[in-house]
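A single protein chain has been omitted from the complex, and every remaining protein chain is retained in its original position.
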Amino acid sequence: MKASVIVFPGSNCDRDAAVALEAVSGIAPALVWHGDSEIPPSDLIVLPGGFSYGDYLRSGAMAAHSPVMREVVSRARAGTPVLGICNGFQILTEAGLLPGVMMRNATLKFICRDVHLRVERNDTAFTRHFTEGEVVRFAIANKDGSYYAKKATLDRLEGEGRVAFRYCDAAGKISDAANPNGSRRNIAGIYNESRTVLGLMPHPERLADPALSGTDGAKMFASLLETLH
Amino acid sequence: MKARITITLKPGVLDPQGKAIAGALHALGFDSVGDVRQGKYIEIEVAESDPKRARAEIERMCEQLLANTIIENYAYELEAA
Partner (left out) sequence: MNIAAQADRTAQSITPEIVAEHGLSPEEYKQLVAALGREPSLTELGIFSVMWSEHCSYKSSKVWLKKLPTEGPQVIQGPGENAGVVDLGDGQAAVFKMESHNHPSYIEPYQGAATGVGGIMRDVFTMGARPVANMNALRFGAPDHPKTKHLVAGVVSGIGDYGNCMGVPTVGGETNFDARYNDNILVNAMCVGLVDSGRIFKAAAKGIGHPVVYVGSKTGRDGIHGATMASAEFDEASAEKRPTVQVGDPFTEKLLLEACLELMEEDAIVAIQDMGAAGLTSSSVEMADKGGVGIELELDRVPTREDGMTAYEMMLSESQERMLMILKPGSESIAERVFQKWELDFSVIGYTTDTGRLVVRHRGITEADIPLAALAHAAPLYERPWTKAEPQPLITLEEVPAPNSLLGALECLMGSPHLCSRRWIWEQYDHMVMADTVQRPGGDAAVVRVHGSDKGLAISCDVTPRYCAADPYEGAKQAVAECWRNLTAVGADPLAITDCMNFGNPERPEIMGEFAGAVEGMAEACTALSFPVVSGNVSLYNETNGVSIPPTPSVGGVGLIPDISTMATMALKRPGDVLMLLGTEEGHLGQSLYMQAMLDRSWGAPPPVDLEAERSTGDLVRELIRSADVSAVHDVSDGGLLVAIAEMALAGGHGVVLDALSGPLPAHAAWFGEDQARYVIAAAPDKADAIHKAAAAAKVPLRLLGRVGGDAIVLDGEPPLPLSVLRTAHEGWLPGFMAHG
């Protein structure tokens, strides 16, 4: 699996994503600078977490206009899987590849902790190694992680089966108590229409190593390897 | 010319920061405070002296970058530099 990880000014989790990808595929991904308009041939494009442009103006707003994004959009439209993690998800919404917008957490604070997610479907490139409805533990670290979209958009996402992950408790119950940031419908991640573009706020690459107290994240990369190999 | 741009949340969009500000004002004894909404104020100098062209430029800037039109409205004033 040949992957490209896009690096924006202020990206922080590019190395983390690259390490997780290499651990699972044996191939180091290409690190592509935001200023390049070309991306090498890739089975997967990753927009990593971090603080592109310092999160100034709005998280992901300025990165969405980087030269490289034109090519990312074009590849996505041609069917190349794209994974946007945290700031990457924010950039995908600002670039119009996914609907909705990320707003300030309900607590108004940065939150770094583990969360439980329910895997809504396991028939996409990203989720084959999960079971449907499985409860997994990922890690969040953000200040602007509250997913918002208009009701009509949310209904459409639900109707088209495009909700990828929802915040839940350890038993899988979707509740307000299990929602760390006020995201509508407890949405933690969503797909585009073809379910080849996934954006999620939690970080799969942070719990993909037994030394780091969790490995549920590794299943996402294993799913991708299996699908795209 | 100089543009003074105000970016505000669309009505109906939840504004937790505005809510927190209202709470803090009440705690300080400003009982008459009702709803509070927080927005952004941006000043931009443009090297354009024709107001019509400047207006069009500013609007393009707002649509493309400065406001996220899913949740934000924008308004602006133009003055000679």
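The first chain written gets the first letter, and so on, giving A and B; residue counts start at 1 in each chain.
By definition in this document, a contact is a pair of C-beta atoms (placed from the backbone, for glycine too) under 8 Å apart; a residue touches a chain by one contact, two chains touch by 3 or more.
Predicted model, so just to flag it, every value in this text is computed and none were measured.
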Contact set of the excluded chain (shown chains only): A
Selected residue (touches chain absent from view) among A:Arg15, A:Arg137 or A:Arg156: A:Arg15
Chain A residues that touch the omitted chain in the full complex: 9-13, 15-16, 19-20, 33, 35, 49-51, 53-56, 109-113, 139, 141, 143, 203, 205-206, 208-209, 211-212
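Criterion: only the chains that are shown with their structure count from here on.
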Chain A-touching residues of chain B, taken from the complex the two chains share: 13-14, 16-17, 20, 64-66, 68, 70-71
Of chain A, residues touching chain B in the complex: 57-58, 61-62, 65, 94, 100-101, 103-106, 108, 148-150, 182
